[in-house]
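Take a look at this one; I'll ask things after.
Missing here is one protein chain; the remaining ones are kept as they sit in the complex.
We call the chains A and B, going by the order they appear; numbering starts again at 1 in every chain.
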Amino acid sequence: MSKALLGWRELKPGGIIEEPGNSSKRLTGDWRTFKPVINQDKCTRCLRCWIVCPEPAISVVDKQYSWPNGRSWKFTVEVNYDYCKGCGMCVEECEPKAIDWVEEVK
Amino acid sequence: MERLEVRWHGRGGQGAVTAAVLVAEAAIIDGKYAQAYPEFGAERRGAPVVAYSRFSDSPILTRSPILNPDVVVVLDTSIDKSIYTNGLKEGGTIILNSSKDNSEILSTFSGVKAKIAKVNATKIALDTLGSAIVNTAMVGAFVKMFSVASLDSLNEAILETFSKKVAERNIEAVKRAYGEVEIVN
Partner (left out) sequence: MEELTKVEWVRLPLSTNYAVAYAAKDADIDIVSAYPITPQTTVVEKLSEFIANGELKAQMIHVESEHSALSAAIGASAMGARAFTATASQGLELMHEVLHIASGLRLPIVMSVAARALSAPISIWGDYTDLMNTRDTSWVVLIAGSAQEAYDSVLQAYKIAEDSRVLLPVMVGYDGFLMSHTYEPVSVLANSGAALRYIPKKVTWATLNPERPITVGAMANPDWYYEIKYQQVEAMKAAYEVVKEADAEYGRTFGRSYGIIEETDTDGSDLNVLTYGGIYGTLLESSEIIRKNGIKAGFARLRLFRPFPYEEVLKLAEKSSALVVLDRAITYGMPIAGPLAREVISVLYSHGINIPVYNFIVGIGQRSFTENDALKVVSASFEMLKRGQKIDESIYWGVRE
């Protein structure tokens, strides 16, 4: 790490963390070797992936989407790649097999 | 008051520890210095129990067991005599819970150089409490023999320790034993 870490005088006693939710500062997305890619044309919006994602890195996005057959959805289901660690649970659990497991190329 | 060291011998369930504590509490209420503590074993009803108490006009600092008591109070004479007379100071006092004749007691303790007093604490306890918990009767006898605490303070300590009804009966037991204790030799 380039930034100087706090010394014992500056740290709060007992190792308490005063800033709530600061774990979001740690982007866990760079742990991946494979990544899930959701196929919006196959996704039935059942949200099983949203339930099983441990991070959680599945977002429900307020965005209109229409299937080629004309069926229309009010939202899409997307992966937040800042936090997705690439565990693959969503891929495993997806009933319509709408999530592809793609090798990460960096 | 010179320091007085007392050892209480009884069996589990007779209240030897409570007896030692009650008199010490009363002496402290009177503004004196006193100390009381049990020689704890794993408590079992019927097992021999020893408790200690010390009384003085000045602070008591020691926490060693009383090996050479001035007084032994025996709640149950079925305990071996050699146990409770062990280390008793020459000219010390033994206070017995006994219904025996003086002559019988004197022959039992013929070799022992001690002043002996007796009180029929079992009868007093049965009369007043309806059970053979003889500790408060023995306390009454002890306080008569050695005025380390006032009866008022003793009653106060008893009222603090027991529920009102039980306390009143115990106060009666103290009073009776106080009046009935007699010197054997």
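Keep this in mind: a contact is a pair of C-beta atoms (placed from the backbone, for glycine too) under 8 Å apart; a residue touches a chain by one contact, two chains touch by 3 or more.
Remember, it's a predicted structure, so these values are computed and weren't measured experimentally.
**Q** Any idea which of B:I28, B:A132 or B:V166 touches the chain not displayed?
**A** Answering carefully, the residue with contact to the hidden chain is B:I28.
**Q** Suppose we count only contacts with the excluded chain; which residues of subunit A make the list?
**A** Contact residues on subunit A toward the absent chain are 1, 5-8, 11-18, 20-21.
**Q** What residues on subunit B make contact with the chain left out of this view?
**A** Output for subunit B: 21, 24-25, 28-29, 31, 33-38, 40, 42, 60-65, 67, 157.
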